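Here the structure is laid out as structure tokens; the discussion comes afterwards.
Here the complex is missing one protein chain, while the rest keep their positions.
As written, the chains take the letters A, B, C, D, E, F, G, H, I, J and K, and residue 1 is the first residue of each chain.
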């Protein structure tokens, strides 16, 4: 079987592997949580949140691919299987059933706040280890922070 | 909180709810499994399978939305959270790490075969209960069967 | 004058004619009622409903054409003149003048609920008579039920 | 309930209200009459007229929105309900059933001739009252006159 | 050599195989006959028919692919070779040389009438055997019936 | 240095110069005020207003160019520098810092009401002097009045 | 032979006929003169003028169609044959052979100045006779004046 | 003044210059004649011919540019001024005023027949002199012959 | 019935008629053979060949139209009926049933080699008779040779 | 009123706030100054500079939005009002009236040089405080430096 | 290893191989020289030449691919490696460092003049050997001559 190797090795590779796998799980579960809310949402602000949640899923899907493919390019096998996501996610999970709009705005604010904090740690952790991976983490963080603001603003 | 009601009730609604929730879990996990293989694939047929797996994820994402929103339109709350998917999925799960191209083609053939069989049961189950939901299940089955053929053909 | 004939005749043709003419009137009047609300709407949720109502008009316009042209293809002359619509419509009519957003959401929910019920009857009625026409009725019902849910959700 | 006010008041507002409401009814019924002919048309010139009639419906739909929204912007509630259209339309109504191509060209020529005449009166009436509304009426008249010519040319 | 298998077997598979192969031959020959008329057409209605015949070829090409690929997905090898088409086609064949517009409209009406009748039989035959294949046959029949009407209308 | 001359001179030119320069300042400051609100907005109606304010900036930017280039085409040098805008603007200025949604709707209603009134004066002033410039002022006023209505409607 | 009639008659029609025919000849010859310069241009500013001249031809072609079709819609037969254009054009004609860039800028400035003056006369002449035709003349004049400025600016 | 020189000189250049200038005049006048008929056309086949004539103008405009720019690239100054066209055109000119559809089809057939004949002579004349110019003449002739056939077919 | 005549007659016309009719049959049968392989293909290189075969069908469809319409423009009636194709095709026919990828590459190489040889003969045959038709045959040969290379390269 | 908070606090937040507000004022005034020159430009290089200045306005508008929204995402209220811009801008202001092309190139070179210097200081200042904001400043600086070069090159 | 063979052999193949390889080197080096000037250009005509040079690179890139792939289709291995280009190019090479606009126009005129001359020789050389390759050489020569003219015109 072909082996994939990339520009990193040793500690640098381990550091980046951890950062990217963590980011991957955050983004996959964000895409699922946002869809869950997109579907189960009720309330007078339905349309605004319904559409914004799809933007969140869209950005999560775009960046999960970039992050996972960066891992592969470094010779790191990414793990995005449902069991892995469900076991290792750090996102607070929504209850089952219908969710009111106010609660969605508050919950998404909290979820995005948590992801942003972890992304900042990953940005710091990868600065020396791999500026190329860091640049991708910076790009996703900018978009997550923007969504965080917009959910906050309409709480 | 607003209550969502639709054209069905009683047994018909329960039958359709079960069919749609089952289809939803199949499609979400299909999207994750295909991405996992898209990323971890190695072998001389890499490019062909890498691209085809993205088509599978794309079709799974498109149809998971249609299926879940049909459930909502019937007053049925869909559940697409990672824990639910991981707990109730019927898809055989890929091992972690790199996967060879031949194995991917074989695995995807099996996975799609299983989903197609369950979809045919759902098509039968919903025929009386809700021809509108049935029509959506027929549409997704056609695309799944097509992917099933194409993975088979290149085993 | 050319005569238009199609694959149906006798009772089957009559059954389908009634179903399609009924659907046509429902869709034309839905397009007018949604525009009326689109224009006369006031309230803090103005923008969300203003845009959604245009989606309703758009889907009504698209499907009225498909339905009427199916009738023609069967040799059935469709009647979409304003007097016919006004005389035979079953849609509860909005009052003249400005309409508040909450009332619009409630009214549209009721209107779409009524159309969906009639569409389900037409789906049943045409199943034996003409599965091709039935398929078009199923397609429009799916979109109507989706709009019905979204107005409900934001009442 | 929010009140909508605009730049006009008194006689000017009344004059413009009458002009815009008249134009709105003309355009809505034109969209319905053109569709009716689009569907029920027969004759060797079928395709040319079938396509041109859809252009008429399209222009009527585009301008009915502009006209109605101008009314709203002036604080005038437009009325485009089917009963209003059916009761106040000045368009000669087509008979039910199939219509031959030659008759369609002649009928559409007459209908557009009538609308153009009324539009010219509205252009004159609004010149002092509201040049902004007048400009919209001029724009729609130009397109109506063009269609009028093209139906004439192929009688 | 890889074997292609799908969700059907036994009588159901045979029934569907016959329906899809029959539809395939109808559609391939329709695409050729329509092109033949598209090229050899003369008469004052040249342009209308010339353009409409290309729409027929286009729809025949689109659906022949869908139908043949459905067959493959069921493990049925489709046969679209020129000898097969020429030997098994049921379409009345146009004479060689120039064809007048009136004759084209009449011929195409007859050809489409025949295909529609066979398609209705296939829709009925596949209802139990495979609702997924049936749905594709319904979709193509709707478009064929529409073309049938439009050629009829301009005879 | 090239001199730019156009079709007007004398009083007519002065009248039009004043109208266009006034419109230019109104539109530039409108683009800035709308962006300021777009960024500083908070409240449960955030998304609707955030998006609508960008439409306002967009229309202001489009028309400021048309207006300024009309001035140049008449040999009138337009002045759109920040000091000129800040010194001569007639728009009530928003306070610094975050702004609540309700206040934004009310403020924008007032601002647009003021601009519309001044635009009507300019339309009247340029009628004799230059119907070409007048036509551009009419076009921008129509769009401003439409935005005025939509902010009003959701106060 | 079909006769084309429109909303005007008598003096009004004659006035508008003269204005539109004059505008038509101006625009056709402008399109030819600009192409002639586009091809025969030399000089260090070649590229800028070569591209701008094509914009002039493009605008002349767009508006000649609008103007001529307005004439037809009024029952006035437009005359755009080469002999008519060559005999009645008021545009100063370029010499044959290569033309230097500075001369092109100067010549186009003069030509557009002349057309603009005649267009202003036509705008005045049609104000009472037909505001719909006047509106088209205003629109073309705005674009001509803009080109006039831009050639001036680079003399 | 810059002088433009290209790959040809002497007799070859003269031969090509004559061929390209002749083609240019044919194409410019074709664009004008087709527009003249596009505007002045009446008759029951109005729409088909009205649209086809615009295709002729479009192809004439595209190729006149290619032909003239080939001349320039060879150092030959093309002459497309209205007086030159009017004086040297070989196209039979339409009468002024309205033209019936049958006459248009016949006239355009004759005009295109004449241009095609001259183009064949130019193709032969340039074969030795400049195969690059010949290739452009071949390309335009193919499109002209196609239009010639289509007008013929509907006489 | 209208007669179609073009720029050729006598031997030249016969020569070109034979070349174009031969090319037409080659291209129609190529489109069918490539689709047959596109559907019946199996093997690990499935995806690459499946997609390339569709490119072949696409180019065959595009050029069969150009070739047939050139024939018509010369007054030659093309014959593309299935019986004609099946009887006169020179393409070696694939066996029925599934085809392995290696065999497809080899077969397509042979088929394209044969067509290219015949096209070269046609290019030679038409050089004197009609350079316009020759140019179309050259264009299609270039694309066929390119496909020929790419199938060869992956045998 | 909702409060907006982001990932920064204390000195880091203040540092970034100052950098982003400074960049915002630079970019807003750049968009106004470039438009001022776009409109008031004269000289033989008019077209090149006229178009390039619009690119500058376009990039300034795009990045002012990114920069201001980054501030908001950090809980920092941006201030882009005309008075703020006019009072705090560091851009040398153009004189009123027409501006010659040579002077525009020189002035824009100076203005962009100044902004680039301040941007480099902001890039340095935010490196520790917020790498996400720094990345946006780097992106805008790259585009500004490119424009700086291109104005320089044509002085 | 697969061998690539095409329709030519012997002297014809050698002749064409030499022509295509020569054209390939010309086009690759043209793409590099034009980019070199695109980057190093200074002078008041910067923008016009900067953009035109990119058009040259674009056309060189497009045609180098067509030329090289024609070679491959004939079984001729093309050589586009940097050492080959650098060793065998016949293009006069620009000096390193900044280049003034006037010099660029003159240099590009010379370079294109030389390539055109060589292309004409290749067109002649391939006429008998391979009319299909000749047609591609004709097409690229036409575009090169056009660029040659435009650089000449602005010297």
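Basically, contacts are C-beta pairs under 8 Å (C-beta built on N, C-alpha and C of every residue); 3 or more make two chains touch, one makes a residue touch a chain.
Predicted, not measured: the structure shown is a model, and the values here were computed from it.
Peer 1: In the whole complex, not just what's shown, which of A:69, A:113 or A:143 touches the removed chain?
Peer 2: A:69
Peer 1: Of B:43, B:75, B:94 or B:131, which sits in contact with the chain we cannot see?
Peer 2: B:43
Peer 1: Hey, which subunit J residues sit against the chain that's not shown?
Peer 2: Listed in rising order, the touching residues are 116-117, 120, 123, 127, 134-135, 138-139, 141-142, 145-146, 148-149, 152-155.
Peer 1: List the subunit I residues touching the unshown chain?
Peer 2: Output for subunit I: 45, 48-49, 51-52, 102, 150, 153-155.
Peer 1: Name every residue on subunit A in touch with the hidden partner chain.
Peer 2: 2-7, 69-70, 72-74, 131-132, 135-136
Convention: only the chains that are shown with their structure count from here on.
Peer 1: When C-E is set beside A-B, which has more C-beta pairs in contact?
Peer 2: When the contacts at C-E and A-B are counted, A-B has more.
Peer 1: Is the contact between subunit B and subunit E built from the same residue numbers on each copy (over half shared) or from different ones (under half shared)?
Peer 2: different
Peer 1: Half is the threshold here, strictly exceeded: which of H-I, D-H or C-D has more than half of its contact pairs identical to A-J by residue number?
Peer 2: H-I
Peer 1: Can you list the subunit B residues in contact with two or more other chains?
Peer 2: Residue numbers touching two or more other chains: 2, 4, 69, 72, 135, 153-155.
Peer 1: Can you identify all of the chain pairs that touch?
Peer 2: A-B, A-C, A-F, A-J, B-C, B-E, B-I, C-D, C-E, C-F, D-E, D-F, D-G, D-H, E-H, E-I, F-G, F-J, G-H, G-J, G-K, H-I, H-K, I-K, J-K
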